[in-house]
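Every protein chain of the complex appears in place save one, which is left out.
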């Protein structure tokens, strides 16, 4: 029986590119085959729990605006959690999206002890299990919230107090167990409090060692329980902490190398976090691919004029096309997918806004995917890059990268052959115009 | 015989803290002993060649303002280079600073071939050698300019054209030879063009492999010729390129790990570049220390409201105190030092401005060093941090970092002992007030 | 009778510059005379209500950390408000500061109707009135919170719904009445929701007209009731809104001119807001002085690496010295003062942290004031600026500014006199070094 939250809203149909109704899919046609794969299998859309069902519309200067029935003060928390689960699965079905994602604390209330909290999570997971069977909706990933409770104010794995580290370990164990039980395709860690507020009270070396050990235990536990999903880290440079250790893809790569985890852990890359770190989204995707650690995507958009994590719904097709071009060049998703880590503006208080936002963004993404596929089929972009580096295929140059030369040998070559290499146009504007043929 | 450029300006005396003349040293007293070491040996000040003697005062919207005699159009370039060297050493002596630094192209004009360019560099190096003996001024580091000439517009080591890579190798070989000959304490690489303008024409993986191989050759050559100095990389996130691979300390660390160079290469950290990368200066210093790759410092200051590399002279004593606190905590400089990578504002067109800027900044730095030393002698800061992490000394917690625990074991501990760790004040405002006792 | 919240903490004594106890005043010596005025009368320190007594330590990713007794869920709101008032006045006295500031909603809970809310505010104001008489603490300014409640989510004065405009008017009337009754020296408006989230649903012209009319009514009401204090606007560029109309001092000046209010309204300038707008604090102060609208100061500091309003306690003495130099050059405060609009870091959970933060910052400010006074007494800065523009005193140049010349006339002068004006050094590094003599 329906909760009635979404009124009589029917599942969103695919209506084709000529539709002028923004509440239809004009481009997201899940069974349409692009580059030999169904669109649904390319994109692997996931709806997140936290922004949609837990965030009440507050901001640092304002109270709740949404006032969902399951958030009412004084209600029974487990009752509210069950109602929330009902609404969530109704939304998944209206949208026709195949996956969802959650933090442990999103789905069930914190108890008086960790045991009680775990029991609450597990009880809702039972409900999820049943609903997932009924609806076919799957879990893209689970994660543990180790940033909201005050016990984690100085960090979880990086807390100066080892008891907090232990507490976090125990919490993650349960979140991994639940994710495993629900057939999650990945398990994610985002370290919002794994960083510092001031260097004056911080020992970074100590904290990095704690964080490295914690992550190693997560990987060990994954193998112990036979969890087949990927372990993903989600980089973010700052906010809520002044500095977070998982700053960006390149920083996390160095961290993984330092603790020998670079083959065990991949990246969950968020557009907004890329922007906050001073990068374009496509940079982070390309970099992760180059370093062999691309995993999944938290799709959203940061307002370019705001210095905090705005988590807008992604709507800019040319930017999305460049992102999916990088994803396709990286071979596409395996266990990963496209998680909408985006929230309504707090003035968008109607239930239909939740649906509209996902539909609009999914459609923009689908257009981006189609454009990226056309860019690949056209082939000019890829050829251009290939030609640009073609000189490195020559034997004497390939030998350089194999480590068979030295400064002395190359100096001799330059002087002996009177090398005077001439610059060649980078043709950026041509390439940008080329992209515009397809977006 | 004097060039007369600085008029009758005498060497700057130490006049003590009560002096009201900004053209005296009030705090930089080179023989004063701080924490058991002479101030000169702590700070190891170096004057750079490029900002002082090569930059004509241009900016992206304006022509030259300085119009130094040795920059006049139509002059004989080698004659001008010799005059420049004379003025430079006069300035080193007026300031009484023990070191200088240069790029190969700063000191001598580019020739028609690399051989000619090298000959020009070597001819000026001969002059340097003589002047260094006469004056006792030493070389903190040398480096090669592989970013100004158009042949490097698409990168030096990361150029798509292997011939440019070879050319860069040949140029670096000569710059290392010269640095070695002049007894340089370090050799620096800054990769202003080792990055990209657009991902559309870029293969990051290919370029990183090129850069890794190039750096390996530099390290190999260092050992071949018996150069005892450190190899230093100077991180900068962007400018002139949209993105530079040596983004910040953490990124370079990952790069060094990927190519097995983390024990061979250290960091030359610039305040302005830290700011452009979204970090405080002390963050980069602390991070380099934590990762075991702290080397040297390019001292300057970026205007917090400008988004480009402003290279102001550092003048803010509390900030400098925090920087030297990190440097002292890292054990101080070994081969590294404090290089003034700072330039006059382009309206500061008088020769005395060159002197005043260095004196003012050196004095602010000296105050910072003295304050940092007092912070260490006071001991409260260090104790606070030590106490904060003290729990990790307990055997059962030390075991965690040694890798002897698991999520399961820690979960048992939490549940078995009913752990409910309570938050403890981070006391940031107390610590900031404590710092203010000394600056 | 004490609430016991601060334990046995005694009023903070002045202990002189040699004190090594950060919980004493080393520089803030309220009766010390600087440039002919008591330090207390120069600085006019005010403690704010919201950060200290209302904010629970939450951030966008975290729950409350402070858990003050008067914030407990389920308590009687008016009882809690009375306890809060007791604690507040205890804190004012421990600090020995002469003023406080508040929003209406800080001091008393919102009721079911505006009438009820007003009654609550007025009841606490009665308590304030008594406590102010007893302690001598005065009100620097009051203001109305028109940004937290969801009714204001789309603006207060700029709301598309005129009923919200009316509601805001009614709320401000009461806040002004209370401020007047308590002898407030100023009344402040900060328009956190007077802006937009997206231009797609916004008519800026309409909203500016609403805002202009609202402000005019405030000014009219001030005169009606004989309120002698200044009306102050506090500029901020964004956050919580994507764009706020009171962006910075120069923008507000244009707004005031457009609605004929430039002689009626002055600026309350916050350091953190200046930074978020891309300006230095001293820029905003100097600009307000130049435009004749300098009023008061919200003292804090934004972390230079964070893109949101961090409201740190100001601790950097050189920056504070430059700020108070501008304030002194503007003639110092008349009705305005130095309001600590700064909050503890959320990890600073001990009551003593509240005290320490204010003491540390007050002391840094006092040093800044003393340094600024020395800069003025020294006179070299001021003379330098005076000399730089001295040419404008000549009759033929003074005539230019009086409007007695034209392009034609000046062209004739240039050609006739063969004018070739030569650049003169701006001497920025000298001036910065000069400042460092005093900070």
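Letters A, B and C mark the chains in the order given here, with residues in each chain numbered from 1 onward.
Assume a residue touches a chain if its C-beta (ideal position, glycine included) is under 8 Å from a C-beta of that chain, and two chains touch if they have at least 3 such contacts.
Predicted model only: the values in this text are computed from it and were never measured.
Taking the complete complex into account, A:313 is the one of A:141, A:313 or A:392 that touches the chain left out.
Screening C:20, C:130 or C:413 for touch with the missing chain picks out C:413. Although one chain is not drawn, the whole complex shows that of B:62, B:226, B:331 or B:395 it is B:62 that touches it. Interface note: of B:197, B:220 or B:378, the residue touching the hidden chain in the full complex is B:197. What chain A contributes to its contact with the hidden chain is residues 20, 22, 26, 65, 275, 278-280, 304-305, 313, 315-319, 344-345, 347-350, 353, 356-357, 359-361, 363-364, 378, 423-430, 432-437, 439. Panel shows chain C; residues 113-115, 150-151, 153-154, 159-167, 169-170, 172-174, 176, 197-206, 208-210, 213, 216-218, 220-221, 224, 237-238, 243, 247-248, 250-251, 253-255, 257-258, 277-280, 282-283, 286-287, 289-291, 322, 326, 381, 384-385, 388-389, 391-392, 394, 396-397, 400-401, 403, 405-408, 410-411, 413-415, 418-424, 426-428, 431-432, 435 of it touch the chain omitted from the view. Remark: the residues of chain B touching the chain excluded from display are 57, 59-65, 67, 147-150, 152-154, 192-193, 197-198, 238-240, 242-243, 276, 303, 305-309, 345-347, 349.
As a convention for this text, only the chains that are shown with their structure count from here on.
Each chain gets one centre point, the mean of its Cα atoms, and the points for chain B and chain C are 38 Å apart.
Centre-to-centre separation of chain A and chain B, using mean CA positions: 36 Å. The multi-chain contact residues of chain B, meaning those touching 2 or more other chains, are 278-280, 423-424, 426-428, 432, 435.
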